[in-house]
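These notes are about the structure you will find just below.
Note that one protein chain is taken out, while the other chains of the complex remain in position.
Take a look at chain A:
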Amino acid sequence: MEYLDFELPIKELEEQLQKCQVIGKESEVDVSGTCSQIEKKLIDAKTKIYKDLTAWQRVQLSRHPDRPYTLDHIRAICGESFLELHGDRSFKDDKAMIGGLGKIGDQSFMFIGQQKGYNTKTRQYRNFGMANPEGYRKALRLMKSAEKFGIPVVTLIDTPGAYPGLEAEERGQGEAIARNIFEMTRLKVPIITVIVGEGASGGALGIGVGDVVLMLENTWYSVISPESCSSILWHSWEYKEQAAEALKLTSADMKKQKLIDEIIKEPLGGAHRDREKTFKSVSNAIVRHYDVLKNLSAKDLVNQRMEKYANMGVFKG
């Protein structure tokens, strides 16, 4: 398990506890008192540290290397039923954007999402979860296919942004994202969006125009990453923590702004501390919202979605 900088007190206590337990086993000294004392300290430390996480700490948790990624969620939720589908039918198969069909209970869903890698090799293979235009076009192809057969769509978002590459620009990164947003506003099947990690800007919204948008507790969603925001507005990379605060990018902030519908609670310490529990929460939330959305006619569904997004914005006059 990797620890983040602010989790170091927890790491220390967990190591102490382990040592204490070893001593208890290997010698005849009674350490149960000391152990329970450390255990108590550990619980206190965890409660204190995780209770009031700063915006930047949540950003760190959203990027935790042990955090479950999109395919982890899908495989856990759908089990053997998941069938991955590939390609945009015009250029290539983008490994940063995955998709496919799977079942939750008796119901089929079309799953789409950005995929990150778990080590150097797979991170490169997945392009760090930064999709190219063909990724967005693959996503749209799968959404249109789902629409054709009346299959609801679930999008799982985890991206530091759409890839800002030379070829991405040549192939129309802006157009690909714009097209997806446009088509998603009028897709005739339910769309459930879950932010499972990072939700950076157009790269996230390009698969994020959901009837309901849910955020796992320790994720972020905004117009720009705190680092880039710091670089542009403060002309330095040093202000990422202030930028994270200023952008109001946490799940709680986004809920308060009414830009998302629900926060999915994570286990204490983050999604990676109890993956099974996280998967279950995500699966339950998807099913619960689908059970409501499935009762709407296609027309009502689209009207409701359009109205939702048309009402976003704060201004005077």
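Before moving on, here are some points about what is shown:
Keep this in mind: contacts are C-beta pairs under 8 Å (C-beta built on N, C-alpha and C of every residue); 3 or more make two chains touch, one makes a residue touch a chain; residues count from 1.
Throughout what follows, contacts and distances are computed from a predicted model.
One chain of the assembly is not displayed; among "Aminomethyltransferase", "Acetyl-coenzyme A carboxylase carboxyl transferase subunit beta", "NADH-quinone oxidoreductase subunit N" or "Glutamyl-tRNA(Gln) amidotransferase subunit A", its UniProt protein name is "Acetyl-coenzyme A carboxylase carboxyl transferase subunit beta".
The residue from A:4, A:42, A:76 or A:246 that touches the chain not shown here is A:246.
If you put the hidden chain back, the residue from A:143, A:192, A:229 or A:282 that touches it is A:229.
The chain that is not drawn here is touched, among residues A:86, A:186 or A:275, by A:186. The set of chain A residues touching the chain not shown comprises 162-166, 168-175, 177-179, 181-182, 185-186, 201-202, 205-206, 209, 221-224, 229, 232-234, 239, 242-243, 246-249, 254, 257, 259, 306, 309-310, 312-317.
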